[in-house]
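Below is a slice of the complex: some chains, not all, each in place.
For reference, chains read A and B in written order, and residue numbers begin at 1 within each chain.
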């Protein structure tokens, strides 16, 4: 099994609802680092899992509607707690859809997109 | 010459004014990693530059009024472009004042606070 990873990041503002979030209930922000891994059982004729340039562009396209935004104002997200966990799935779903639509340059049936959780907290590094 | 560094971070929302900032003119956010170095020519009787626990607490105290905030709403900052460069100096000045006030636990005359610029962009790591 082979995996290729690409990394990008977004800078967003948002707030949370619920006492469990403590001070993060106020409007604040975060730099979210996104690592997306693309996985395949076999390499293609070029010896590649995927065209890494297309993978970078797909990830950039998925992140563009979030970058430099206040997520509390975005139509699809405004009534949601946009936790790191929620955003991981949101981005994963978009990448998987891009893969199915062929934007990753390889027959999507041989590729599975696997998005690792954001490293939202620099302390965890 | 000896240096001891402490690291902390803040999660803030803000926006910029000026065409040079492009999409960052919109309300967005950032996780800002702060490295503060304390420098001394000689070690004290314990073989230390500074009490690292007090250094951590001083940095935490300086960052607390910024953390989980929208900087555009803070009284002292609301009419300012809170760039990474500006915030570096803002935090440096507060730490230097804390040192002069003795909160770092050592005779402040023998210690110089030196704050490195934030690493605001994960791409730069």
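Here is the rule we go by: contacts are C-beta pairs under 8 Å (C-beta built on N, C-alpha and C of every residue); 3 or more make two chains touch, one makes a residue touch a chain.
Every value quoted in this text rests on a predicted model; they were computed, and no experiment measured them.
Q: If you can see 2 copies, how many does the complete assembly in this structure contain?
A: My count for the entire complex in this file is 6 copies.
In this text, only the chains that are shown with their structure count from here on.
Q: Averaged over CA atoms, how far is the centre of chain A from the centre of chain B? Could you give it in whole Å?
A: Those two chain centres are 30 Å apart.
Q: Quick check: in the complex, which residue numbers of chain A touch chain B?
A: Within the complex, chain A contacts chain B at residues 9, 11-14, 23-24, 26-31, 33, 67-70, 120-123.
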